[in-house]
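One structure is given below, encoded as structure tokens.
A single protein chain has been removed from this complex, and every other one stays in its place.
Right after this comes chain A.
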Amino acid sequence: MDTSSLNQIDFIAKARNASPSPPPRDGFLFTDLDDAQELPLQKLIRHWMNERHAPDILPIQAELLAGILDHIHKQSSTVSLLRTDPDASEDEHFRIMLAQTEIERVKFVVRSYVRTRLSKIEDYARWILADPLLQGRLSETELKHAKSYANLLATHFEESVLKALPGAQQSLDDPVPFMPPMITAPDKMRPVFVLARRDCPSVYLPDGTKMEMRKGQISLTQYRVIESLLFQDLVELV
């Protein structure tokens, strides 16, 4: 083992001693089920996982996101200020590195959250644009992108296929009986794992039986069954 890695271990030990870590929680998967204690980052991770697991597009967490982005900005400027400080001790430099790493990790979550939403918005652009209620779940930027993307895709179909077809066949959406619709919509029958964040009111399973989830319980069920619970923040997807 060379000296640098020995030093590093030393620093880690120092860092540990400096700030006694809070009693370990259940890790990130089982975030604090108590809202009051939930940190913004934990909240973001919860919404990120919900977004990743849900087939449907969920309401944007604009306030939370703005707060986190603001925090990233502050942290980065503090870090760059400290880095140039000639008086910073070795110990501080190690902390700076930790802070930088953490910033990168938070950025990763934000990026993944934004990109997950972006890909859903593109997949369901026409479907979203047909329903004003759904549009309320998007940020302004996202809505703008949905509109321009739907337009772009329609133009591509128009130019490469539809324009060449006889007049009666040119529409992009034929409502034909006994055929699936041509506008892609999310598959709400998709199974998801849900974790109850508190005791939930009972919901009806597809076969008509009642299901009542207690706090901390995990179930595997169709997304549409627990959709309303998710929107009330009573459950999270895991």
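Methods note: a residue touches a chain if its C-beta (ideal position, glycine included) is under 8 Å from a C-beta of that chain, and two chains touch if they have at least 3 such contacts; residues count from 1.
Just so we're on the same page, contacts and distances are computed from a predicted model.
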Hidden subunit of the complex - UniProt protein name among "GTP-binding protein YPTC4", "Ras-related protein Rab-14", "DNA replication complex GINS protein PSF1" or "3'-5'-exoribonuclease": "DNA replication complex GINS protein PSF1"
Residue touching the undisplayed chain, where the options are A:39, A:165 or A:189: A:165
Selected residue (touches chain absent from view) among A:42, A:76, A:135 or A:222: A:76
Residue numbers in chain A that touch the chain omitted from display: 69, 72-73, 76, 97, 100-101, 104-105, 107-108, 110-112, 114-115, 118, 122, 141-142, 144-145, 148-149, 152-153, 156-157, 159-161, 164-166, 168-169, 174, 176, 179, 182
